[in-house]
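The structure under discussion appears below in the form of structure tokens.
Shown here: the complex without one of its protein chains, the others still in place.
Our next item is chain A:
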């Protein structure tokens, strides 16, 4: 190692959706930045080996072989874990963790992280979310409001490219949008039925990070219009959807200020007792098992919610015996998620049978913003749910026969009926007893203690699920749907892949880890801007908010560096 080649202006831990943004913003502003990624490198297009394959080009026609499923029962539950994308998911067997309570932890250990795999839904949060804990008396008050984040949502949306309509709904602020992917006939029918029967329930085109009409900035990124393949989890050769791999990391690289180091597990952040700041990080090279130290003036922790908690918990010093910045004792606590357990389905039969769909909708269909307990408390549970709503009409084959009759029916599929499905996305309440902690006995292959997860549902979630079923059954009935039925999985939390908290933001250092700039109250040059920083979970998909928080925190950090504050 050359002298000083381990010194940077900034270090970013993690290269997923928020780490990629930290890298982009820091390098663009001239900071020599080291991005540490525990997994392998994945270069845009070049490292998407399955992206252009037809189903018949997969040995098992996309089915995951039994051995792989049996060895990895948790990740096998994830909807996107199929033969075409299994190489982008962490295998349970390779990276064990402890579950004091069952938790399906879905991970992507590679450059780009889960930004390759995400569901690409990008709804802004609103003050109904940021004011939630204060109004309803849980967690702690968010130290920011929507107006603090609004310009940063703008900033991020312009660069990412979001398809959506300006719907003018108070609980779901409008943003800077490209044309939305329109609803289909039956989704529109439901939208109109809700408008007719309710004053507060809207079906909108789900807003998503797909390019429907690329602007010059997106062409400069080397991306083109989304081609409606909906094979996103394989990585997109068109750059049709946003990922760190396709967008922020190549952008950061172009500045000449980026150093990307894959195969680097961060074991801890190093605290300098003299300067009372973090001086760098210690990593283990996963290939050689050698330890290295890297130093920088500012550190962004974007390792994904649970791993960010793990790194801080494992960063102990005389000053911080219980984890970096953990004066309050709340590090690792108040972890929550989205309740995705409940769905309501129905069939449609009516005039719209004159229509079917053609092609594929990358937005996935409609989105219904939260309507429960919005302006005031109106149920026996706190908060509410947003809903993914979609209608579809596909063809089916009669496979009951054999011989020539069977062949004929396979070659001539029949058009089925329309059906609709609603997926609940419920806010859950962060609690002290729900969180993560270091296992006292077991360590991973790199000498880092295993993380133990203890997060679960509560009575509030149960009541909310029941309400969701009741409300959607009623709404479906009013829309004239029939054969209404619901399902409620007893799946543990985790498959929503929206775990948040543990390093929460707050106004008071006694009850929170981060201030309004995502800066550790007690160690000013460390910023946490991934899901770990979230004070509450809202009902909206959180990635867009992580990106906005990251860009905002980098801006603050750079000013603070210039002023000599950190």
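The rule is short, and it goes like this: a residue touches a chain if its C-beta (ideal position, glycine included) is under 8 Å from a C-beta of that chain, and two chains touch if they have at least 3 such contacts; residues count from 1.
We adopt the following convention: contacts and distances are computed from a predicted model.
Undergrad: Since a chain is absent, check the UniProt entry for it and pick the matching name: "Ferrous iron transport protein B", "Sarcosine oxidase subunit beta", "Gluconate 2-dehydrogenase subunit 3 family protein" or "ABC transporter permease subunit".
TA: Answer from the record: the omitted chain is "Gluconate 2-dehydrogenase subunit 3 family protein".
Undergrad: Per the definition of touch given earlier, which of A:99, A:227, A:286 or A:322 contacts the omitted chain?
TA: A:227
Undergrad: From the listed residues A:356, A:463 or A:478, report the one that touches the chain absent from this view.
TA: A:356
Undergrad: Decide which residue listed in A:30, A:55 or A:168 touches the omitted chain of the complex.
TA: The missing chain is touched by A:55.
Undergrad: Among A:270, A:406, A:484 or A:561, exactly one should touch the missing chain; which is it?
TA: The one listed residue touching the chain not shown is A:406.
Undergrad: In the full complex, which residues of chain A touch the absent chain?
TA: 52, 54-56, 59-63, 65-67, 181-185, 187-188, 227-229, 231, 353-362, 397, 399-404, 406-407, 410-411, 413, 415
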